[in-house]
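Left out: one protein chain. Kept in place: all the others.
The chains carry the letters A and B, assigned in the order they are written, with residues numbered from 1 in each.
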Amino acid sequence: MTRVLRTELRRSSAGALFLVLLVAGVGLLYSAPDVWAYGWMPVAMAERQYLILLWPLALAAGAWQSRREQRSNVAELFASTSRPLPQRVAPTLAVMAVAAASGYLVVAATTVPWIAHSARYLPTAVFAVVAVGALSLVAAAWLGMAIGRLVPSPATAPVVAVAGIAVLLILTPPVLGGRTWLAAMLSPTRGIGLFSDFRTVSGRVSAAQALWLAGVAVTGTVLLAAGKRLTRVAALIPLLLGAGAALAVIPQGSAYVDSPIDRVAQQLVCAEGSPRVCVSRAHAGLLDVVTPRAREALRLLARLPDPPTSAVEDVNTFLDEHVQPYRADTVMFRIEIGGDGRLLNPDSFAMRMLYAGGMSEAPCPDGLDPAVSIAVAHWLMGEEPPAAAAEPDADIHSVWAGLHALPEQAAIDRVAAVRKAALACGDLAEALAGGTA
Amino acid sequence: MRSVSAAETAPTISPWAVQAEGLRVRVGRHLAVDGLDLSLGTGVHGLLGPNGAGKTTLMRALATVVKPADGRLQLLGQPVDGRGNLRLVRRGLGYLPQQFGFYPRFTVREFVEYLAWLKEMPGPAIPDAVQRAIDRVGLTEKADARMKTLSGGMLRRAGIAQAIVNSPEVVLLDEPTVGLDPEQRLDFRTLLRELGVDSCVLVSTHLVEDVVAACTDVILINRGKLVYQGTPDGLVAEGGPDDAGDSPAERGYSALLRRHRAEEVR
Partner (left out) sequence: MRWLTLYLRSRQAPLALILAAGCVALLWALWSAFSDDRDVDVPMVILTVLLTVATLTATLGGPDDALERTGSLPWLPRRAAHVLVAFAVVVLLVLVTQATGARFGPAWLVVRDAAGLSGLTALGAATVGVARSWFPPIAWTLASITVALPDKTWADVATWQVQPPGNRPAAITAGVLAAGGLLVYAVLGPTRRAPAEAAQ
């Protein structure tokens, strides 16, 4: 059997498919590494989004493979052999599937050396998201082969490529009557969101996608192996079965949550020793980098009355109910990761923790006065902000200069007042001025 | 389209229609023709050689489809390396590839007409020349049949018709007898002899008897090198009673090859 497959690998366009997927996938991923470099789930999701290109290419490669078979006139020779048609196409189907799936997996694997140093959290959902992506490419290659056989023309491959991307672009919730869940089920590029580090895809959604894609894939094989017209009609059966099973599994209507939050990823992991410094499980790999900087910030804040005693990553997400309260005794910080998988701007990390005297502006609908907030941080840090004529740097510098000119204790009192105002989302400038009265 | 001047159509005065010296032709990285010296004049030349000897590659080089890698090649007195007048050469060329692409929507007549046009025959002369070529290969009744309805032998004959439509001075036929039945092969031999009266015809084949029956000259190549060039009688004379083969000519063929291989080993 391996011998047959090896021959098939050389005979078919499977090698070309693998290479095309590899080049296109790697090219897209690394054109914007900051989209995915912060974790394994973002990697899996980003590659799924790039199926918008990979999927049509696999479809075209399948159609091209069938076209080649016809042009090379081997069809007649093969038709004369005793082996039945389904058995004859099986090896080709197998190598095309291996090429499609392995191309997808290898693209994902290239990110391992890139982010393994910081990415620790690897939930099982990642494997499901990747597997659905690989399966979608297998389905595309097989469907393409079937179309190529049914419509033998030199234009088939390019037309299905364009049609493939058009279908993916069109399968959007508005076109499907606002049914976000249906778009997620039908299109492998949907049902994923990259706007937070804590997103995931529910097991039921992945299962539904897999069932639907398996239906598409089986339909492709039946169409390809079908010698008679009746069997071709019967190829619709697996498609309908797949759709039916997927519909039964996927949560519909309001029960469907588009890219839900992974609560496990949000759980805090704390550094040994004190004061307490914690980051989310998703960012556990950065704990060693964050801890000394966070403790430095806490030490600088210890001069204030009633200082915060711990520093914790802010895992609350946009449009999410706040799972973490904002309190005076805890400094909340955000972790941002660059395209290299490392902490973004590590040198100013402590400084940013000191904004508004260590108070987050996240719970404040109108934010906090940025000039006062940043000037206070500079004073705590003991660093003069850049003196620039333009806003807002000029403001920051003048506020800082005001603080700097005061005696130590008076300045501490004002910063404490700013902290108090920030906790209540009040006016920082007023608090800063009020401290003099 | 510009008209063809009389000077360009005038016959070229050259003792040899085809002249090659140290010809080398590459197929990928492999040297399929490796230092061949060959001079062909008017007459029918039979090109023999085992599988992979370089027959088809030599034919393709002579047909100006592939460029020689090295050596000198002159067709109808013109060098074929970009300096000579390739257009003039091609006007006097007839070529039947070993396999040719289907023109599925064409009838036999359209196919031959189309190639006559590619060979820049004067327009008014084309319909008669096409009819004559089709008649000569015995496809008169199938002239208006679609190419895809033809049998293998008929397709081969349509290919020969396009090769001779322009009354070429150099005719290159790669395996023309494949697919022909015995009766057609006899007709074909007659056609070859007629063509050989005033053209240089090179026919590659596996069938030694075809060569003996229809050719004035035999060329045997092996591994891209010339092994033998001489008359069919000369070929017969090379064979001994112990050599393999069903006929004296085949025994001569085996003997020459056996000796050439032995020399190569040394």
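Criterion: a residue touches a chain if its C-beta (ideal position, glycine included) is under 8 Å from a C-beta of that chain, and two chains touch if they have at least 3 such contacts.
As the structure is a prediction and not an experimental result, all values here were calculated from the model.
Q: Tell me which of B:Glu110, B:Asp187, B:Glu209 or B:Asp243 is the one touching the absent chain.
A: Touching the chain that is not displayed is residue B:Glu110.
Q: One chain isn't shown here. Among B:His45, B:Arg60, B:Lys142 or B:Arg157, which residue touches it?
A: B:Arg60
Q: Can you work out which residue in A:Pro154, A:Gly227 or A:Pro292 touches the chain that's missing from view?
A: A:Pro154
Q: Which chain B residues touch the hidden chain?
A: So the residues of chain B touching the missing chain come out as 60, 63-66, 86-91, 93, 95, 97-106, 110, 113-115, 117-120.
Q: In the complete complex, which positions of chain A touch the hidden chain?
A: 20, 24, 27-28, 31-32, 50, 52-53, 56-57, 60, 68, 71-73, 153-155, 157-159, 161-162, 165-166, 169
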